[in-house]
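Written below as structure tokens is the structure these notes are about.
Just one protein chain is left out here, and the rest sit where they should.
Which chain is which? They are A, B, C, D, E, F and G, in the order written, and residues in each are numbered from 1.
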Amino acid sequence: MAIVGAGPSGLVAAYYLAKGKVKVALFEGKLSVGGGMWGGGMLFNEIVIQQTAKRILDEFGVTAEKFQEEYYTADAVETASSLCSAACRAGARIFNGVTVEDLMVREKAVVGLVINWTAVEMAHLHVDPLAVRCRFVIDATGHPAEVVQVLQRKNRLTFRTPEGTFQGERSLWAEEAERSTLENTGEIYPGLYVAGMAVNATFGGYRMGPIFGGMLLSGEKVARSILERMKAGE
Amino acid sequence: MAIVGAGPSGLVAAYYLAKGKVKVALFEGKLSVGGGMWGGGMLFNEIVIQQTAKRILDEFGVTAEKFQEEYYTADAVETASSLCSAACRAGARIFNGVTVEDLMVREKAVVGLVINWTAVEMAHLHVDPLAVRCRFVIDATGHPAEVVQVLQRKNRLTFRTPEGTFQGERSLWAEEAERSTLENTGEIYPGLYVAGMAVNATFGGYRMGPIFGGMLLSGEKVARSILERMKAGE
Amino acid sequence: MAIVGAGPSGLVAAYYLAKGKVKVALFEGKLSVGGGMWGGGMLFNEIVIQQTAKRILDEFGVTAEKFQEEYYTADAVETASSLCSAACRAGARIFNGVTVEDLMVREKAVVGLVINWTAVEMAHLHVDPLAVRCRFVIDATGHPAEVVQVLQRKNRLTFRTPEGTFQGERSLWAEEAERSTLENTGEIYPGLYVAGMAVNATFGGYRMGPIFGGMLLSGEKVARSILERMKAGE
Amino acid sequence: MAIVGAGPSGLVAAYYLAKGKVKVALFEGKLSVGGGMWGGGMLFNEIVIQQTAKRILDEFGVTAEKFQEEYYTADAVETASSLCSAACRAGARIFNGVTVEDLMVREKAVVGLVINWTAVEMAHLHVDPLAVRCRFVIDATGHPAEVVQVLQRKNRLTFRTPEGTFQGERSLWAEEAERSTLENTGEIYPGLYVAGMAVNATFGGYRMGPIFGGMLLSGEKVARSILERMKAGE
Amino acid sequence: MAIVGAGPSGLVAAYYLAKGKVKVALFEGKLSVGGGMWGGGMLFNEIVIQQTAKRILDEFGVTAEKFQEEYYTADAVETASSLCSAACRAGARIFNGVTVEDLMVREKAVVGLVINWTAVEMAHLHVDPLAVRCRFVIDATGHPAEVVQVLQRKNRLTFRTPEGTFQGERSLWAEEAERSTLENTGEIYPGLYVAGMAVNATFGGYRMGPIFGGMLLSGEKVARSILERMKAGE
Amino acid sequence: MAIVGAGPSGLVAAYYLAKGKVKVALFEGKLSVGGGMWGGGMLFNEIVIQQTAKRILDEFGVTAEKFQEEYYTADAVETASSLCSAACRAGARIFNGVTVEDLMVREKAVVGLVINWTAVEMAHLHVDPLAVRCRFVIDATGHPAEVVQVLQRKNRLTFRTPEGTFQGERSLWAEEAERSTLENTGEIYPGLYVAGMAVNATFGGYRMGPIFGGMLLSGEKVARSILERMKAGE
Amino acid sequence: MAIVGAGPSGLVAAYYLAKGKVKVALFEGKLSVGGGMWGGGMLFNEIVIQQTAKRILDEFGVTAEKFQEEYYTADAVETASSLCSAACRAGARIFNGVTVEDLMVREKAVVGLVINWTAVEMAHLHVDPLAVRCRFVIDATGHPAEVVQVLQRKNRLTFRTPEGTFQGERSLWAEEAERSTLENTGEIYPGLYVAGMAVNATFGGYRMGPIFGGMLLSGEKVARSILERMKAGE
Partner (left out) sequence: MAIVGAGPSGLVAAYYLAKGKVKVALFEGKLSVGGGMWGGGMLFNEIVIQQTAKRILDEFGVTAEKFQEEYYTADAVETASSLCSAACRAGARIFNGVTVEDLMVREKAVVGLVINWTAVEMAHLHVDPLAVRCRFVIDATGHPAEVVQVLQRKNRLTFRTPEGTFQGERSLWAEEAERSTLENTGEIYPGLYVAGMAVNATFGGYRMGPIFGGMLLSGEKVARSILERMKAGE
């Protein structure tokens, strides 16, 4: 089971999958995890979440304060580090500084990742990658939906989405975006799931605001889907 | 009321709106305002304006000297600083060093801006933006018409223009360009106005020469349109 | 009369036009003139020309030595500096360090240039250009055919060529390229001529080899065409 | 109380000071905390610690496995995120993305920090910093000992060290380095403490190997020294 | 009379000198004037001034609000543009986009400037500068004291300062810095004055905080010194 | 006979052709040969080959150890240097530091190369290339299939492939890729052969894994095809 | 036994040491080995060697042709690859893509290397190195003598050279340089040897010309010295 991207949705998914006794490898291109969470909004390092996602912060032991009806704030640094710390302690293994540059495929399925050191790519060195097999891949790379895009650009295939292809995200409409992110979280091609902001980018949904509830809930949902499927013996 | 871009048309619009008691926030990506006005033409820091726009320089207290029939010259530095100084004193609030990277939208309207520190973008840091609601947005970003372009690139929509889409500016034909800039200044999508050189870029008009009259007049016109609409209780 | 690009075809055209008493302004983006001639082929600073173009080197007083049937060699540095020296002495005025970034147009004609300091463009400064009117423009910018391309990219128009649009140059076939360069040198849009390698790029001809005869002959031909037209009182 | 640098010694110091009810502000130049810990040694993301420091990992709940006499290994990602998570929960406030570019001084003492957005410095923008007063400053910036160096470079002063000036670190001798790091952790100028690798750089000690025990112990020691001094009513 | 640097002290000096009927040329390396004032402190675009300097803001018509005993705040954008607008209207001529790269000297005096386009320097082009004679030069280039430093680096001479040489600024001590800036504003070599932050850098004084009163007062003082000297017929 | 690219397939082809007494010139853009072989997989400098290709390593005297059924490993540095050393000793002439930037063509055939110093291209200098005639060209440039792509981009032509045009490689499926690489190695346009990874890129085949057998076999096959054709007197 | 730098002297030393049954690890910063040998002189890829060194090329099976009294030429690509191929086959293990950034030391001796991925350094990532113990280190890094310089810069010590410190190489005097290189090849500090061009840089000798004999002989000499010492049971 591989997750690509250690932002909020990827870390939450890793935590719930590891807690469910699934062997999880999370690949993060940067050396540090947390994605865009560290800087909050415009460097004011607080994050906002909706009441519906408050229980997930509670699960991770992150303090959140109510600041208006339905919304809570939390310290961005505390949240980023606590999500990661908990995912590791639950048993997820994080491979940081590793870039996923391509996928392993078969006739009509994703069956693994093609990885390399990020340092090698930043240094523009000509070094071959290695290939790693896995049962499922979750694209949790955020806006760029890197895994979805590389799969589409290099192969001729159709996703299980209304349009069948990667759409790119629209302008910002927070409420609508939160709703559709959660709704569309799931498998879009045999072996490939999307979670977090990669969902909206793939489906052509609206952009989410600097509110992180949807990403936490999407991470939880993708984990539960896979756990159920595994329990069902798939 | 938000204006994007503190070049001549944006500053003039801000001045007249603020004088008309509208609360104006002007967002400028650079730290300094004035756009391309500081360098005059090819670094010879004089600007040229037509007689029809002379009264606007007078309004701002900028000295202009006649140099041939119908044309006046003014000092580029004096003009840039005086437009800004007057806009601030009239009550406009300028947020400099702030980039508008996207828009807030609803089903068929622009309802706000998505902003970030320019420093964050220049440093290629991964930090989320903040969203700011506003009644109307004026794209006064000049040649690139950045607001118009981001709206079109990320969403599927039709502008209130002959072609319905962003056209890009043609080669230089100063007289024709001055005329069409003024004529086409206005609202091109619910909530979104264009002013100054962004007008010609959007409508596929000819490029303006290093003559600034049209930009001043366009800034004045867009302000008057909005003031009338507000007076009309819209 | 404006020429854009001070490579071999531009300098030769400038020389013959100035000798014909036409007022010639040659705009060159770099500080130094000569284009790609200084480095010869792969830095071995000799150039090769065909016998048919030998008389042009003679006209400029450049020593050329026969090295095989039909072909002569000359020193690249001597040739580049001598073409320029002679063009200046004949009365052409060279504006170096000046980039042509756009054209002045009317309904269906080119009527001038939009210029800026190359230094301003290299420094990515936001400074407006100036506009310069002229009777004809010769695009002698070589491979990129910069003037032809900016005209096509920014306007909707048809060139007087078989395809009507800019084609881009094919792979190398020296003999065929030399022939078609000379044949197609001429006016491709009211007010706009092409000379030298810009000809083949525009017409989709084959690439020339490191043999400079065709460029010298093309420069001479474009000058003669314009001189005749002017003599004819156009 | 201000700490500069959120690597292992800075985070451990922040944790113990916050637990001791001291108000702690930790400034980190990058957006993410953890310093050089994420990449382990040569990107193999495991860290090694000595038995003497094992109790500190235990305090933070980080799992460590014995791999040879006197030495334990831990997951680098788990350690980095857990140190930070615990420091935040203990009450330390981390200001990330903030660079300390200078110090506030009085006749013979450090009395505060001069800070700016790291993004502003990366973007080479000309923006003034702000000044923040504090009782003590801990330089936990590692190898470069940035705070110590800026103080020495800009002022004429003598540190409470054998040489009186910044020495720079020697080549690697792990055992000797671990010993001297711990021994020399402390106040080197009124108001300025050093901890972690900044200690050896300041005192001209040997370089530490990729073994993190000394840094954890140094962070603990500097916190205890300050807590005692505060308890003593200083 | 030449001033180098269009930050607060340079603009204020230009204003008072121009009002005193002195012919003033102000050279600014960037295209826009205002120096580091636009960004306020850490991009929060407000500036703070002391009560003693309030009368200068009043002179320029800038609104300032009292926010605590002895201190006022003003909008950074309004202040920057209003200082410049007033200096221009008083008759000062600003040459922006022009870098002062060296000085004209005689046996023991500064007698002019060596200038070039900033664009040329940014583009790393090899173009000679021009030389401009003037009666006095004011170095108002802030922290780097560029004029003072180039004079010292290229010549063997002694300044009229306690140390005789450029010292470089110390760490931040606002009160002390404001006092010594004003005290040391003046002529440090025949024909060369220093004003604003360049004063402290030259004399080895403490760094000023993000409080602009001292710079305004220093600009006023340097102007008055020169006006008196000129009135005295020097 | 010219080969472009000194990676494994190019070096093996050069070796067998030179052994077959064909005059071979191998052009390599970098100074060093070996392509992507030096770094093994993710910098672990071992390479893997299939049993079917073992006899080629034996031919070059490279030690390979069996590590599982059907697969052998070899030292990456030993393999890269030994392939090159043997090719040189067999008589192939390697022109390193030379970039192939275009092709020489006739009506319907490739008849040579257009080359330049790589240093000239890296330095962005404007220097003309030289042209070199040859009987056949093998594109052994790997993933980018540079020769194939430049031919297609600059000319209007059809390759002898199912699609007729360059397809670009798909995601990774090692077994399928090894098979199709070998099958499709051959002439795709009169005078132009493809070998190694350039084969799959051209035919739209799957990506090969970090297993080098297919590349060695493809290099051998392309050499044998050309040798037979030459023996047949073509 | 560690060698730093896989240029000609390092490869020759590695070959003779490995042949002498010493366990040799050669660390090379680049991915490819061969140092400056690939490009010959000014990209003309031939190398020149003196008759005295001809027997070493013979040992490696490299063809050399006499071109004047006392001097032979060889193909640069064949030589570089053959030296490496032979060193590997003799048993030396080459770690390429690995930078030696510091040394392990004890009171008065070098006892190992501090290494990191070159990719990490090129990417400016903050990742700790690893330390590797070894009996002797040979600095074969050429002109910069990187190992010698890092040892001197970071520690206070005296080399066994006439001056006691690193001197830097003088201008070119080939004959004198060849002689002194060979003479001074040897141990300059307990545990640290110099070979090849690093010798002259360390001793302040003259620069060698593009003649490689001295480097081959120096590599052989350093290997023999160490082999004798080891045979002597040291």
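Here, a contact is a pair of C-beta atoms (placed from the backbone, for glycine too) under 8 Å apart; a residue touches a chain by one contact, two chains touch by 3 or more.
Everything numeric in this text was worked out from a predicted model, so none of it was measured.
Annotation: of E:55, E:154 or E:229, E:154 touches the absent chain (contact as defined above). Between the chain not shown and the residues F:16, F:38, F:117 or F:159, the one that touches is F:117.
Contact with the chain that does not appear here is found for just one residue of G:106, G:135, G:170 or G:224, G:170.
For subunit F, the residues touching the absent chain in the complete assembly are 31, 97, 117-120, 122-123, 125-127. Interface residues of subunit G facing the missing partner chain: 35-36, 38-43, 168-174, 206-207, 209-210. Residues 30-34, 38-39, 43, 45, 61, 63, 75, 77-78, 80-82, 84-85, 88-89, 93-97, 117, 119 of subunit C touch the missing chain (whole complex, contact as defined above).
We take it that only the chains that are shown with their structure count from here on.
At the interface between subunit C and subunit E, over half of the residue numbers involved are used by both copies, so each side presents largely the same positions. We define each chain's centre as the mean of its Cα atoms; on that basis subunit C and subunit F are separated by 39 Å. Subunit B and subunit D have centres, each the mean of its CA atoms, that are 48 Å apart. Contacts with at least two other chains are made by residues 31, 38-39, 43, 97, 117, 119 of subunit E.
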